[in-house]
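A single protein chain has been omitted; all remaining protein chains appear in their positions.
Up next is chain A:
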Amino acid sequence: DIGSEKGNLAQVRHVVLVLSGKGGVGKSTLTTELALALRHAGKKVGILDVDLCGPSIPRMLCVGRQDVHQCDAGWVPVYTDAQKSLALMSIGFLLENPDDAVVWRGPKKTALIGQFVSDVAWGELDFLLVDTPPGTSDEHLAVVENLRKHKVDGAILVTTPQAVSTGDVRREITFCKKTGLRILGIVENMSGFVCPHCSECSNIFSKGGGEELAKLSGSPFLGCIPLDPQLSTSVEEGKDFIQAFPESATFSAISHIAQAVLANIAAA
């Protein structure tokens, strides 16, 4: 019935999708860092990881092998802390062996994502961030269709500066327009590398593509995040980068983006 369909998301104030047409641009990293930034700002946050073939979120938040329990309302999400300020659901928790491949065709992926959206007992959340795999296929359609009954604030699109990346993200923008998803803004990740030895900045993955894409598509540009081995190591090891490196340029970039997202949501 409609009441319980909306039930598990009824107390979720904001839903934000993190998308990219392109793989490996930092969707999961950004989702994790945004979640941590929002939590540090006192918000209750959930992350729904719908990358079924390559679920990265459990490792990034250091919650590797966890059992998922059932309650009356459905599945209990996995909490990263005793205060339950950050909740997660990922197929990573449902695999017996973390190295097991999920070799599923579209319809099976669609079915599980439907369950992830309706059957996780999120409880009260300020933000639910949905991390997605690259592309415009089954997973993305499943998420959008299953979230139709609930208000989705919009999507953040992640790109790296190069044309090969923005070329794919343009198609993701079309996906958003076709499915009626509001674009909260574009983030340019891996935006330059400052050598820790001599401070020379190298544009390893080119420069400026994210901002150009934002202009081209009429979307807000949320900001750039530089390449930072400390960020890479933090997500590798499931450490809270926000807590560990508050003085860094990367932290400042992430905070700026989090503020911009909050402002865009509030302005809607």
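Points to keep in mind about this one:
Everything below uses one rule, namely that contacts are C-beta pairs under 8 Å (C-beta built on N, C-alpha and C of every residue); 3 or more make two chains touch, one makes a residue touch a chain; residues count from 1.
Assume contacts and distances are computed from a predicted model.
Its UniProt record calls the unshown chain "Nucleotide binding protein 1 (MinD homolog, E. coli)", which is the correct pick from "serine C-palmitoyltransferase", "Ragulator complex protein LAMTOR4", "Nucleotide binding protein 1 (MinD homolog, E. coli)" or "Lipoyl amidotransferase LIPT1, mitochondrial".
Screening A:12, A:25 or A:260 for touch with the missing chain picks out A:25. Only one residue in the set A:81, A:100 or A:124 touches the chain that does not appear here, and it is A:100. Remark: the omitted chain is touched by one listed residue; of A:11, A:70 or A:137 this is A:137.
Remark: the omitted chain is touched by one listed residue; of A:15, A:30, A:60 or A:125 this is A:60.
Touching the chain that is not shown, out of A:61, A:120, A:214 or A:227: A:227 (per the contact rule at the top). Residues 21-25, 28, 53-54, 56, 59-60, 98-110, 133-138, 140-141, 160, 162-164, 167-168, 170-175, 178, 193, 195-198, 200, 202-206, 227, 229, 232-233, 235-237 are the ones on chain A that touch the missing chain.
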